[in-house]
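All protein chains but one are shown at their positions in the complex.
By written order: A, B and C. Residues from 1 in each chain.
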Amino acid sequence: MTTLLALPYWQETGIKLGLALVVIPTTSLILVYLFLFKMMAFMQSRLGPNDTGPYGTLQLIAEAIKFLQKEDIHPAQADRRVFRMAPVVVLASTFLLYVVLPAGPDAVVEDLDTGVFYAMAVSSLSVLGILMAGWASANKYALLGGLRAAGQLIAYELPLILAVMGVVIQAETLNLQGIVEAQATGEIFGFGGIGNPFILTQFLAFLIFMIAAQAELTQTPFDMPVAETELVGGFHVEYTGFRFLLFFMAEFGTAFAFSALASVMFLGGWWIPGFDVDDNILNVLGPGVMLAKILLVAFFIFWVRFTYPRLREDQLQKFAWKVLIPLALANIVLTGIFKVVF
Amino acid sequence: MTDEAPAEETALPDEKREALLAHFSESLGESLVESHLQPHEDLWLRVTAESWQDSIRTVKSAGFEYFGFLSAIDWDIAPEGRYEDTEFDSGLEEEDDEPVEIDNSTGHGGGDSRFQILAQLYSLSRQVGLILKTDVGEDMTVETIRDVFPGADWHEREAHEMFGISFRGHPTLQPLYLPTEFEGHPLRKDFPLLARQVKPWPGVVDIEEIPEHLEAQLEAEVMAAFEANGGAS
Amino acid sequence: MTATSDREQMAYVSSQAADARVNVELDTGDMTLNIGPQHPATHGTLRLACRLDGEQVVVAEPIMGYMHRGYEKLCEVRTYPQCTTLINRIDWLGSFANEVPFILAAERLMEVEAPPRAQWIRTILFELSRVANLALFLGDMGVQIGALTPVFFAFRDRERVLNQIEEVTGGRFHPNFDRIGGLKDDIPKGWVEETRSVMVKMRTFCDEMEDLLVGNEIFQARCRGVGVIPPEVALGYGLSGANLRASGVDWDLRRDANPGLAWDQVDWRVWTHPDGDSFARYWVRLQETREATHIVDQLLDGIPSGPIMAKVPRIIKVPAGEAYLSTENPLGEMGYYIVSKGDLGPFRVKIRTPSFNNISIVPWVMKGVYVPDVITILGSLYFILGDIDR
Partner (left out) sequence: MVAQNIFFGILSAIVILSALRMVTTRNIVHAALYLVAVLAGLGALYVLLTAEFVATTQVLVYIGAVMVLFLFGIMLTKAPLGNAMEMTGKQWPIAAGVAALLGGVIVYSLVNHFGSDRLVTDGPIYRTADVSDEVFSTYIVPFEAVSVLLLAALIGAIVLARKD
């Protein structure tokens, strides 16, 4: 791949870090604004978020100020250090996810060989923060929420990884850029006009990935860890102000990251049909294309979130172990057979 | 949806309830002390306190399977809540030494004691309700009917804390509404309504008698309004 | 209550709240979880003290009284017309329906009967408050099991019904409109047509709920077979309203013990469901809401002309006697047992509220269910705190 600019290592790293620090909060804000305020308010006929300022734009600022001015409260019996660290750990997991997300042929913080594998690994870190938050809050609801989250995330990590396996087998690489390339240069039974977006050939894997991602993000119908009517908010029940905002940002940041992973693996990422994968123009157009695809995927995540009721814990586990995992395994076997035969 | 025309309340005899009354005077036998029948409205049966649980059982087996409620009445002379120095309240303080005076002459089914327990039951097949009453004696205890109707559990707890009536055989007579340390039985007539003592109820003014010279005039006004409305659709 | 006992109550409440936090040790065996008094699912101040084994409930004991206002005592020191102000606040979502049985009981004692026009308008307002009340349940049940959208729809559409009630009575929540012998006022001009169009919207709302929740697989998975109450148990506990009918008992006071309102003048049916589970309770209430809109539609067609107030003395003295009168309120059977001694105010009022009986079944029905099901069952039993605590 050609390099756009030749800069010393530390300058490049500095730029990348700075960009990541700007991009992550921005992306979660985009999701919050677009889906939580606009789409949700529209779907639920709520007037407020569409009414604050021109086109409801000031709502976001109002919310941010509201969170920032709140007092940072610790429960009396809480384990302070762990309590404070927990949202940072959760957010750190989100930050680490962004490292491998490609937005163009060169627009990526670190093009790891094992990008998919890495993404799966760091996304599992957030459980740790949730468990810490649940335990350190010294509250039964929080603890129950933390335990539920842990049980749920462990259960859904498996179908998530197994769904990705199908894609990896087809693309013959763990590298996210490689997966994009495989889709751009691929052919479906000899027809290569639109490349081979894996959503067509790996549709089952896509479905499983989206369902498992919904569970990983603890969005309805899998939001038992934070279920308000049951656990009053679950692991973050005792958090206020800025620390709660961190959880909030992590939730939407991770939603963005998972949408990005899905669009890279199943929708062809930054690639546009008709362009060469090494085209430098894609470095400019790529982020926009990526964003469009991400928002499309995120739309489905949030659409489901606003529409569906919540499953029960045992139903959730049953669904993971008895439906999703066997399906994902079958998908891997099928993909393997097709790979060898064709 | 029943096709019955709305029954003319007083004209027709209430055969359904009369048949019931006849049935129960037979099946309850000596337990039934007194009864009262208000045609097309309700049927009251007063049974002895000793046979309270058995009577409820008998009534239940006669098809009254639906439990409505259970409560109590305190027939003590009421201060009527006017904790003010009116001529009405002047006699109150002397009452302490005298034996409690009761006046339940107006109650349906009569009674001899200050406290009465009543329970309301329905027969779904007959579409008719029934009110059972019993007197609570000096020991302030009656048998629980929790074993017959599980729903009576909470009602008995409520009656216990509000009136101080004990229910023999009820395992958890803890207070339902009041804090555990609360003393007294608020629904008894001699339990003072403290808020009313601190600040008189302004509503008392509303219910003062209208001066006689205005009554005729007001009556005419009301009638005029009534007539005027009569024409409107 | 006095200031001291208020303070005591507060201390009691806060000690219970502190109890909700984790104590020094947590065993896998039993754990006590306090659901409430401040919990989003108890919409009010109901507290469920649950002993849990894992996520399974061993014993669930409702603890209430955080909002007990002593209405039975307060009614004893008020005149009959003044009592309706209190009574409005028992089931605050269907306030007008609360007034009706009390007024009817007083009328029965006085042997007064409201003119037909008043009875019809009473019935219309009664059914409107049923629609307003149950609409909120239909949405709220979604929230209880995690679907956010229905409740916003419910609030949006309930508003229309409240507007109609407000146009007649002047009050959205506490109309205080019913009088002994009739009504305070007549309906305003143009109200009938408006109400009719609102009823059409409410039927659309019911269809939306059917699409959003009843037809949803997850909703069914969460509700079917959860909290099954067999009919004989329901009768023994004195469950009423949709909770009773969802257990397959065909009993509706509007049809079976009509106290003189206009229900027997129109064509409608009582809905029952044989299952007795949470889903059945939701389904029955959904049908009842729809049925109520049809009842209103028919009643609107045939409001008789005539006065809205019978001839009653200005100062109301109710003759001595006793009367029990109950109606089929949105939540179930609401009745007033009035003991009168011929005074300006009642001697004793026993308020038989539906939620009190409906919630008394909680310890029975919640043995061995999971914590999420506790919420489902509580939601489907549908209680109003003011209706329990009075």
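Keep in mind that, in the parts below, contacts are C-beta pairs under 8 Å (C-beta built on N, C-alpha and C of every residue); 3 or more make two chains touch, one makes a residue touch a chain.
Everything numeric in this text was worked out from a predicted model, so none of it was measured.
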item	value
Residue among A:67, A:95 or A:117 that touches the chain left out of view	A:117
Option from A:105, A:134, A:197 or A:286 whose C-beta touches the chain left out	A:134
Sole residue of A:15, A:47, A:154 or A:292 that reaches the chain not shown, by the stated touch rule	A:154
Missing-partner contacts on subunit A, residue numbers	77-79, 82, 112-114, 117-118, 120-122, 124-125, 127-128, 131-132, 134-136, 138, 143, 146-147, 150-151, 153-154, 157, 174
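The criterion applied here is as follows: only the chains that are shown with their structure count from here on.
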item	value
Distance between chain centroids, defined by C-alpha means - subunit A, subunit B (Å)	64
Centroid spacing, where centroids are CA-atom means, of subunit B and subunit C in whole angstrom	22
Distance between chain centroids, defined by C-alpha means - subunit A, subunit C (Å)	44
Touching residues on subunit B, where the partner in the complex is subunit C	1-2, 4, 6, 38, 41-42, 44, 65-69, 71, 73-74, 78, 80-82, 103, 106-108, 118, 120, 122, 124, 127, 129, 131, 149-151, 153-154, 162, 175-182, 186-187, 191, 193-196, 201, 203, 206-207, 209-210, 218-219, 222-223, 226, 229-230, 232-233
Touching residues (chain side subunit A, partner subunit C) in the complex	43-46, 75, 77, 138-141, 143-144, 220-221, 223-224, 227-230, 232, 306-315
Residue ranges of subunit C touching subunit A (in the complex, touch as defined)	20-22, 26, 31, 33, 39-41, 55, 142-149, 152-153, 156, 212-213, 216, 218-219, 221-222, 370-375, 379
